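== chain A ==
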Amino acid sequence: MIGIFLIGSLLISLAYFFSKNHLLNVVLAFAFCLLHGALAIDVYIHRDITQLVYFTPDALAVILVCVNSIICIPVFYHSFVYFSKHPYKPHEMGLFFGAMVLLTASISAAYLSNHMGILWIFVELTTLSASALIYHRRNKLTLEGTWKYIFICSISITLVFIGILFVTLAIQHKGITDLFYTTLSENATLLSPFWLKLSFLFIFTGFTAKAGLVPMYTAGIDAKDKAPYPAGAILASVLMNVGFVGIFRFYEITSHTEIFAWTNNILLISAILSVFVAAVYMLRVKNIKRMMAYSGVEHMGIIMLGIAAGGIGYYAAILHLILHSFAKPALFFQFGQIYRTYGSKSVYDVGHYFKYNITGALVLLFAFFIVTAMPPSGMFVSEFLVFKSLFASGYLWVLILTMILLTVIIWAFGKNVFKMLFIKPVDFDESNVTRIPFSESLSQYILLALVVYLGLNPPEQLVSLIHSAISTLPK
Partner candidate 1 sequence: MRMISLLLILITSFFFTGIIIRTKSILSGRKGPGIMQPMKDIIRSLRIGSVYSKTTSFIFQLAPTVYIATILMAILFIPFGNQRGVLSFNGDFVFFAYTLALGKFFMIIASLDTGSSFEGMGASREALYSMLVEPAFFIIMGSFSLLTGFTSFVDIFSAMHFGSYVTYGLGALAAFVFAIIALIENSRMPVDDPKTHLELTMIHEVMILDNSGYDLGLILYGTNLKFAMYGALIANFFHTPGYEWYYSIPIFFGVQLAFAVTVGVVESFSARFRMNHNPQFILMFTSISLLIFLGVLLLTGKII
Partner candidate 2 sequence: MINILLIVFTISLIYLAMANRMLTYIRIIAFQGALLFGVAFIELIEISLPNLVFVLLETIIIKAVAIPLFIKYIIDRNHITREAEPYVSNFFSVVIVTVIILGSFFLANAITGTHVRKIFFIVALSSLFTGLYIIITRRKILTHVMGFLIIENGVFVLSLAVGSEMPMLVNIGILLDIFVSVILLGIFADKIGDVFEEQDVEQLRNLKD
């Protein structure tokens, strides 16, 4: 099935590049969503069965592929909405959708691959297809964003490659000749700790560009800002999960070795710095999209805190990852409506949103509560569990620091959101405000409801999947 999926997405993507017909585009979008859904069902049924040598749908991959196939439906819907409101040339639309299909497919393939080299190749592909999306609008600023994204991602992908080379040095003369994660994990104790440490540093640094953690988070921020909002939704959710998967799979290998405590410290430092950076920038940022992007940095930091703390933190981190992937697209979709109403990205120009678009304003309000992990939100549960694991593993000062930083973030985020919702905008011409139909906000309500439901009352299957995803880690 994975082979069919890859070939099918390639064909759909090619068809998009040559398509100039709107109806054909819609049909292709349906076909791709169906194909992706079929892949999700297939990997769920045939769990842990290796396909095409290099792809093994383990529990983590199954969860993330399912998330990806759910997200891609509203993404395609909102892409069509985006194109219906913005002028475009036919080939631009084909290029956009083709790149989108390629991006989504390579993200899923990256989740599924169980070989370091293959994962690396697909991550490289995500950079290429994402840059086509970012450059969609073809002006100076998008060019700048794309340039920075490609450049920083190229450097990070090179760092990952160096990390892989170090792994090969670590396994030299140990009787291992391939780079499958399963083989490496089984033989982890044989590997030379020095090279493993070095390769962890390089691979971690490299993947932070995708995951949106300190030190390489900057590329992602500009990219999410400059990409059209449906693409921004992908960049801010499922693409960040690719970076997480890259880090997590290598973390699993190191968890069986003597450097485990050291890797935890690295993760902890990076996580705290990420939350800190997010807090600092949230205070001063006035661009709504960038604000959302920095919120993603904060959440990845919390996820890494959970991984570093261990225990219940593993479960909480994976749950948080899933919930964040649902919540963040909702915010980005809502941003599209805000931009259509006000024609501006700046918090200063936006205000009194309730008056112009009540359903959208409610989405923004709910999404704010959910993203900042206020109690009805499912993220409250996962975040609480992360804090509990931090407390249990003795990182009391880290916990206190994180909580202070989170308070700052909630205050900064809330200040901007409530300004947008309730305070009258300056110099805003009300006469030609477009009314936005309720139907466009429906997908966001569903996504947010999913976050609440999955967090408060996770289905049996999801819990068991998460538990089996973290089963190899030490208790």
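The criterion applied here is as follows: a residue touches a chain if its C-beta (ideal position, glycine included) is under 8 Å from a C-beta of that chain, and two chains touch if they have at least 3 such contacts; residues count from 1.
Keep in mind how these were chosen: all candidates are chains of the complex that A comes from, given by their letters.
Small disclaimer: the values here were computed from a predicted structure and weren't measured.
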item: Touch-positive candidate for chain A in this complex, from 1 or 2; value: 2
item: Candidate 2 contact footprint on chain A (complex, rising order); value: 117, 120-121, 124, 128, 131, 139-141, 143-145, 147-148, 150-151, 154-155, 157-158, 161-162, 164-165, 168-169, 172-173, 177, 192, 194-195, 222, 225-226, 281, 284-287, 290
